[in-house]
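To keep things clear, I will list the structure first and then write my remarks on it.
Heads up, one of the protein chains got dropped from this complex, but the rest are sitting where they should.
Let's turn to chain A:
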Amino acid sequence: MNTELFGVISIFIISIVLAIPIGKYIAKVYLGDKTFLDPIFNPIEKFIFKISGINSTEEMNWKQHLKALLSINMIWFFLCFFVLLFQGSLFLNPDNNPSMSPDLAFNTAISFVVNCNLQHYSGESGVSYLSQMFLMFLQFVSAGVGMAAAAMIFTAMKERTTDKLGNFYDYFIKSCTRILLPLSVIVATVLAFSGTPMDFDSKDSITTLQGDHVDVSRGPAAAFIAIKHIGTNGGGFFGANSAHPLENPTYFTNGIELWAQLIIPFAMIFALGFYLKKKKLSYVIFGVMTVGFLLLVVPTVMSEMNGNPAIEKMGIAQTTGAMEGKEVRFGPAISGFWSIATTVISTGSVNSMHDSSMPVSGAMELLAMMVNAFYGGCGVGILNFYIFIILAVFISGLMVGRTPEFLGKKIEAREVKIAAFIAILHPLLILSGTALASYFAAHDTAMGYWFSGNATGWLNNPGHHGFSEMLYEYTSSAANNGSGFEGLGDNNPFWNITTGIVLLLSRFIPIVGPLAIAGLLANKKYIPESAGTLKTDTSIFGVMVFAVIAIIAALSFFPALALGPLAEYFTLK
């Protein structure tokens, strides 16, 4: 038991320590400084830009960034949609898996384009190897897009007045080739040597020791699982995601996969400090995020290690903790830690089934996605946190009677309006989606085209937990997370289409907002720091940001949490 806690703590600390040099490297990449990988990637990138006819040195303003970002995402969506729709008759499909229904293809294509990886299918039977490879491509580029957006914000935060904010394509390609690719190669290699398959063969047929016949799914998994974590995508190669023994074979690979999903979100925050030469600011941000993260992790790990009181009542000792939906090789401690790491960051891969988590853990997992700003996904984590910084600057500026300023730029009505809109959008999407689904479930409505049968049919658990299943699905979509209370019957037009819409809105609007704010601020006159400046790199300001986050999340989500996991907690004795 103690070695399990030791495992959790050491992975966390190793990730933080390694994030500092990698953050320095990321800052160098975006600054265009020399790095040791230049000899490999300079020619490759030059070749790509030359063939595509894109001038990667031309500086763009924030609107041009957005236009480039949105158009290329549109192209990816349509390509992916058609691949999934016709995968059954295309090549690289040794298991003869069928094509997707239009609504499922719609949901899946959006979900991978927006870095969410909500999966309403199972990898073994729902997609061909061609689709897996295409989805893997999206795992690279969707993470690259998030990082490119963050890089534009970094540029905009510099102490100068300009509308020239670097080149989108340059940031995007460099994020993919120089950051995501090398890390993925390392992780994929480790996984391949630890027992994760990397082949293109169909299912293997074997006779077991006891004499049963069974088919075993395999495939090009190692490459896929590496980028799924490095890019904080989270979509599993197999149905059970990283709980599957081929996707995550040992305690050691579990540590590697945890590290892989934590490293870029951690490193991006340090990269900000190196990029702006304001290390203190990045320490304050990292500190706030870490406090929030620990507040979620500790209760989760404790409640999972304590086990299920209802099963304890039957006379079964809970010395090994709550094991429903968990794997013996991981145990409850690291599974609890993973469940928060994956929800705080927008990975959404799972190594245990969250639907079977204890109520307290379920509440923490939900809260992690509701806040959606502690560390956060590849690049977009910083974007979400940026919104809260703007709000905190504004509120504390009002409180002390000083003009709200952030990094020498005045925050005015327009920026605050955008920030407030983004902050409200998240609860709005989650709660209205949940309200809609709960309404149907409460009335057990016959759903017609939208769902075969009555609405309660999509629930896998009754009562409060059933409500949590619906709440979780929309929260996960709005946080672009992709994990689920997977008992929910979600492969049907109702869930595919409603979550698809939530996914789209909650990915692109929270990118548009921060980019717009940063672009507007960059264009303003730079005011040098004076005695009247509100300092943003102090622990007091850190507390302020934390308070803003806590108030927004607590006020908007507490009623929903009370109806779901909290109510379940009090009934489970």
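Keep this in mind: contacts are C-beta pairs under 8 Å (C-beta built on N, C-alpha and C of every residue); 3 or more make two chains touch, one makes a residue touch a chain; residues count from 1.
To be clear about the criterion, contacts and distances are computed from a predicted model.
Student: Between "Aspartyl/glutamyl-tRNA(Asn/Gln) amidotransferase subunit B", "ABC transporter permease", "Potassium-transporting ATPase KdpC subunit" or "Predicted phosphoesterase", choose the name on the UniProt record of the chain that's been left out.
Tutor: Protein name of the absent chain (UniProt record): "Potassium-transporting ATPase KdpC subunit".
Student: Of the residues A:H120, A:K174 or A:R218, which one touches the chain left out of the display?
Tutor: In the full complex, the listed residue that touches the missing chain is A:R218.
Student: One chain is left out of this view; which of A:Y251, A:Y283 or A:W450 touches it in the full complex?
Tutor: Per the contact definition at the top, the residue touching the missing chain is A:Y251.
Student: Can you work out which residue in A:G23, A:G321, A:G336 or A:G542 touches the chain that's missing from view?
Tutor: Per the contact definition at the top, the residue touching the missing chain is A:G321.
Student: From the listed residues A:I206, A:L294, A:A446 or A:A562, report the one that touches the chain absent from this view.
Tutor: A:I206
Student: Where the complex has a chain not shown, which of A:G487, A:G500, A:P514 or A:G542 is the residue touching it?
Tutor: Touches the omitted chain: A:G487.
Student: If you put the missing chain back, which residues of chain A would it touch?
Tutor: Those residues of chain A that touch the unshown chain are 3-4, 6-7, 10, 44, 47-48, 51-54, 71-72, 75-76, 79, 122, 124-125, 133-134, 136-137, 140-141, 169, 173, 176-177, 181, 184-185, 188-189, 192-193, 195, 197-201, 203-204, 206-210, 212, 214-218, 220, 222-224, 226-227, 238-240, 243-246, 249, 251, 307-308, 310-311, 314-331, 334, 350-353, 355-359, 460-465, 468, 485-487, 568, 571-572.
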